[in-house]
Structure formats: structure tokens, C-alpha cells
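Removed from the display is one protein chain of the complex; every other protein chain stays in position.
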Amino acid sequence: MSAAPDSPARRKLALSPAMIIAPLVVIALMLVRRWLFLPEDLVLLIGAALLFAFGGFVLGKLVGLPDRWIVIAVPMLWLFVFFLVPFFVLGRISLAETMIARPPYSPLWERGDDGGIEIIASLENYRFLLSDALYVNAYLSSLKIAGISTIFALLIGYPIAYYIARSPEPRRSILLLLVILPFWTSFLLRVYAWIGFLRREGVINNVLTWAGIIDEPLVMMQTDFAVYIGIVYTYLPFMILPLYANLVKLDGALLEAASDLGASPVTTFLTVTLPLSVPGIIAGSMLVFIPAIGEYVIPALLGGPDTLMIGRILWDEFFSARDWPVASAVAIVMLVLVVLPIMWLQSVQNRQEVQE
Amino acid sequence: MTSNPALAVNTRPWTDPNAQPFISIRNITKRFGDFTAVNDVSLDIYRSELFCLLGGSGCGKSTLLRMLSGFETPTSGKILIDGQDMAGVPADRRPTNMMFQSYALFPHMSVEKNVAYGLLREGKSKAEAAERAAEMLKLVKLDSFARRKPHQLSGGQRQRVALARALAKQPKVLLLDEPLGALDKKLREETQFELINIQETLGVTFIVVTHDQDEAMTLATRIGVMTDGVIAQIGEPREIYETPKSRFVADFIGSVNLFEGRVGPAAPDLMRVETEDLGSVSVPSAPGLTQGQTVWLAMRPERVWLTREPKPGAVNSVPGVVMDMGYVGHMSSYMVRLANGRQVRVTQANESRRDNPISWDESVHVSFEPGDFRVLTQ
Partner (left out) sequence: MRRGWFLPLFATLGFGFLYAPIVSLIVFSFNESRLVTVWGGFSTRWYGELISDGQLLEAAWVSLKIATISASLAVVIGTLAAFVLTRFARFRGKLLLTGMVTAPLVMPEVIIGLSLLLLFVAMEGMLGWPAGRGMTTVIIAHSTFCAAYVAVIAQSRLRDMDESLEEAARDLGAGPVRVFFDITLPVIAPALVSGWLLAFTLSLDDLVIASFVSGPGASTLPMVIFSKVRLGVSPDVNALATIIIGIVALAVTVAGILLMRQTRRAR
């Protein structure tokens, strides 16, 4: 009976293919770069990341760090630099002043007279946000539009999800596919499709006029109504899918038990199905509400000039007014008032699920 | 295969004080935060044993197994396998292999690739590994399934593939985590003996973790009964059943009637124990007991005599009424209520087609032989 020969040398060698592959990937990328018109700095960035990973691995081995440190460091560092640090920059610039310069804000720090670094920060932008009713209204209006859209998406999505969940195979799979399919097509083009539907000479007005129901075309484009339609339409699949996933798990025996105990279909629905589907309702509503609240494209394409949504305000502040500090302040307020509460809610919810 | 001279001489090395243990677990403790999963366990296991760790869920048996395989690091203590200290040896370099409860067959590899996986990892050539894999599959009678994927096999076949894969590397020790747990009852019984055969053929040391006492009794050369992170008793199956050391072991293995009592005056052969339930009973005297000490008398239900009339010559006998009975075929089990309300479990073998079996509400006499009591102090 013999155990495997203990050979750390072979173990080290087993790593070498990976270490050969890393530079090869970079070289290969450099070669095809010209042909694919890939930007040079991107290839260098990937190369640097690979070098960091494999170099760190070898270095860690030499220093005696556990192998896993580099596995943790790679995603951690990437997300730290490109996700977390930007928020600090955002916060810093929200405290800067607008200037006619490139970039259009006051420097992040200045050399003082004594050669030290001075940081000038002011809350002026935030004071401005509070003083102008436009911004406060935009926040409130975003909440309202996202909230109402979510309710409508729920009212429309629930029966559809229920119907799919109760359908026999293969109809169920086909219907489910039909719900998912629009998601894979361009979001922008689906919103665009509604312009053709809603505008003055659009499909709806044409049909209604032809049928003799209306004489004057209805004004639907560039109204809040169009924005609601756009949001509900775009995010309806996000409502249906979690609801479906929840409802399909519902044990049919529960419904039979309820009716066996004398409940009418309506009572059964209200006392059994609906309470059990609450997690699906919450999940679906979150998936609609969260993207809706910061939405830019839908109000920009379908809404009117008076459709106030905070994402649009931020966009205009940045692109039209070129006021980067105020745009940053809008973003920070949005982060604090909208995103952080949602994240907190979700973490509470997750913890509850873990406990169950 | 190393031949073991000791095996020819003595099939029960644990009875020999000079025998060298093959696996030595010394004062092993494992804590997860505040929870102590394994508490100061010491255990010696000998070459070619089939050792069963038996216990309920959460008793620490799986944690102990995972420390042997290297998936958990002991908080303190030492594990020696064949004289080699396992501290700091990672799972992939231990002379042990494990058969997992879920079998853990790699779903994306064929049966033969699964079996050959470990061989390739120790540097064997592809041909060598394939040959050995085929050999192992023949051993478990699955040679015609080599090219199938795990999901195309039945539960019993998967179990055998897992066994073949774990044995392919000729480990010094094979660790089996609930090896038969996922099989249905009938298949489990057949497989038990197959497992014993394979173990005896190969002479590999097996350590089996199970919660099923029947499985442990059938398979094991010795059983270690675990509870709350400690080993309550180690012994051969018969020893564990006949002479349990504690109320826990007596109750855990099979069923038992326990009577609390106090030791009466000492006597050379038999002593008397005063119990509330049975009155004063005679039991074989045991050393180390002092008068007035609280003891428990353990009595297996099948050792109890149940008769309509008092059994002539019985030393211990009490009257009672049959409260409940159940007919199980080869035997019947009774619940008999004694005068003070205490219920006693009794089983009687149905040896003949008795025309008049004892039934509900009958007044009966329950008699006990002194030698069938086991006196427990803990």
C-alpha cells in the first residue's frame, strides 16, 4: 500500500502552465489588437491585471501568504477602484465649485502658501438644491412615478404570472419564453416603439379615428401618461418573473385543501395564494421600483418638458448645463435618500430569509 | 497489498495490550466559535478494522471524520496515521480517501473518469489509471457501466462507483460518511454484506460514520458510540449491546427499560437494589458500589419474562396489567403497567402458533433474571 509520493516540486510545476498562459494571453491580445481595433490601453490594463494576479500569487508563495489572498485581492481591487472610489470622487466634486475650465470644477486641492495641501470644500451646491423647488419636486415626482408604475406593473403582472404558473407544460415554457424574449431585445428600441404608438399620427390615434371613436387625435406623447406606459411596459417582465417563480412553487394541494374546507375560489386566493406570494410581490416590486426611480431614457423619450424625474435632472445638469458639481450633489442626495434605504431594506430582507 | 501478520494471529488486536494502533487520535478537540463539536476525544483504531462511529445528528461523528480526512483542522490534539502526524498535511496529501454521503461523483465525468481521477492526480499515466479504474469497476461489478455519466446510474450503482473511486488509490484508510444512508432499506441490507466482503478482500482499514445502529452492529468490528462531542463507549457490537456502560448507550442501542434504585447491603454473589418500580430486586453484585448509592438497572425487553401465573422459582417478579400490545410477526411487543403506574416494555418471541397469546388488559406477572440486569452508575 503506497501513498502518493510527496512531491512539492511537481506541485510547483503544476502552476507553470498558468504562468506561461498569462503572458501569452497578453501577447496574443497585443497581436490581434490592431486587427480588432482594440484600444492599446485596454490591452495594457488587462495585462497589468494578469501580471498583478500571477505576480501576486508567486510573491505570496515566497512571502508565505496563503494562496487565497490573491484570489480575494483581484475582484476586491477591481471593484474598489472602479466602483467604490468613484463615489468618493463624486462626493468630493459635489463640494467643489463650478468653473469654466477643463474639467469644469474647482481643483480638488490647492497648494497653500506654505506649500501644504489645502482642500476647499463648500456645501453651496447642497444649499442650492434645497433652495430651488425644482430639485425637491423632481425627487418627489420620481418617487411618485416609480411608485405608481410599480403598482400598475403588479396589477398587470400578477394575473399573467398566475396564469403562466397554472398552465400545463409545454404552454408554460413557451409563455415564459415570451415574457423573457423582450428583455433580450434592445430596451431603447422597445421604448422607441411606443413613440410610433402614442404620437399624434400614431397607431392608437389612427385606429381610434378610423373606428370613429374620436374626431380629434388624443395627446398622449410627452405626457406623464406616456411615461407610466413606458415604465410599466419596460419593466413588466421583471415583475412577472419573480412572481411566476413564487407562484409556480405554490403547492396545489394547499388550494385543494382550502376548497375542501369550504373556501370559495376568491376566498382561497385571498387567504392562501396571496399571502404566500408576498415574497414574490416584494421581489418583483423592488425590481421595477429600483430602476424606475433613476430612469432617464423613458422620461426623455416619452415624457414632456414638465415630466420631472431626478435621473433626467441629473443628466441635464451634467450634459446641458455642464454643471458637474451640482450634478454630483444631485447624485449624492439620490444615493443617500434612495439607494441607501433600498440597500438597507434588502439586507434586512436577506437576513430574515437566512434566519428562515 | 501489504500482508498483515498480526491479522493471522489475532483478529481482535484491541484485546492485545501490545498491539500497535494504526490510527491514533489523541485528545482531539474541535470548536466552531462557542460550539464544541468534538471534545477531547482519544481513540485507537487498528489495521484492517472496520470501525463504526455511531451517534445521532450533531454528535460530532462527521466532524471527527472530516478531521481525519483533512477538511477540518483540530482546535487541539493530534492525529497519527501509520505513525505519521497529520498536523498540517492538507486533504490532498493524506493517505486517506473518503466516500461521501452524497457520493460526490463528478457530474461532468464518466464513471471511469471519476474512478481514474485520483490515480491521475498521483501522477499515474493515463493507461495505468484506466487499467486500474477498470479493475476497480470490476470489483464493484460495474465494468459494463464505465462510459456512463453518474446521472445515468441508479442510487446503488452510484454508491458503488463512489466506493470504487475512493478505493482506487489504495488508501491506508477509507473514510465512509453514511455510506448506505441514501439507499432504500432492502438495498441497504444487501449492500452491507457486500461492503464487508470488499473490506475483507482488500484488508483496508475502514472508518464508517453512521446514525443507523443496525448498520453499525452489522458492519463493525468495533463501534464507538458518540454523543455531544465525546465517545460514550467503545467496544465490539456484542459488548456495546450486552454491557453498556451508561444509560445513554443502553438507551441508544436497542430499546431498554431503566429502573432507578439504591444499592442495598453488600452480599458476596447477589446484591439487592431497592427500586420504587420493582421493589427490592436481586442483581449480580458489582465491585465499587457503596451502600445507598444511586444506580440504574438496565433491562432489555426481550429478556423479560411475561406469564399469566407467577413464574415458579423466579427471584424477581412483579404483577402488572397489559396496557398495549403490538404484533410484529416474529415477535410481539407489550407495554405492561406495574402497580405504581410505571410502564415496562416487554417483547416475546412468537416461536409457535400459540393458540392463546397474552392480550390487552390481562393481568400478568413480569419476571426478571438477576443476570439479565445491567447495573449502571451513570
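To keep things simple, chains are lettered A and B as they appear, and every chain counts its residues starting from 1.
The rule is short, and it goes like this: a residue touches a chain if its C-beta (ideal position, glycine included) is under 8 Å from a C-beta of that chain, and two chains touch if they have at least 3 such contacts.
This one's a predicted model, so the numbers in the text were calculated from it and none came from an experiment.
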item: Contact list for the unshown chain, restricted to visible chains; value: A, B
item: Candidates A:M30, A:L51 or A:I160 - the one touching the absent chain; value: A:I160
item: Residue in contact with the excluded chain [from A:L24, A:L42 or A:M99]; value: A:L42
item: Of B:K61, B:R165, B:R222 or B:K245, the residue in touch with the unshown chain; value: B:R165
item: Touch criterion as defined above, residue of B:Y117, B:F248 or B:W305 at the omitted chain; value: B:Y117
item: Residues in subunit A touching the chain absent from view; value: 4, 11, 14-15, 18, 36-39, 41-42, 45-46, 67-68, 71-72, 74-76, 78-80, 82-87, 89-90, 93, 103, 108, 156-157, 159-160, 162-164, 166, 175, 177-190, 192-197, 199, 201-203, 206, 233, 236-237, 255, 259, 265, 290-291, 293-294, 296-297, 300-301, 311, 314-315, 318-319, 324, 327-328, 331, 334-335, 338-339, 342-343, 346
item: Residues of subunit B (touch criterion as defined above) contacting the omitted chain; value: 69-71, 90-94, 96-98, 100-102, 104-108, 117-118, 121-122, 151, 165-166, 169
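Definition applied: only the chains that are shown with their structure count from here on.
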item: Between subunit A and subunit B, centroid-to-centroid distance (C-alpha), Å; value: 55
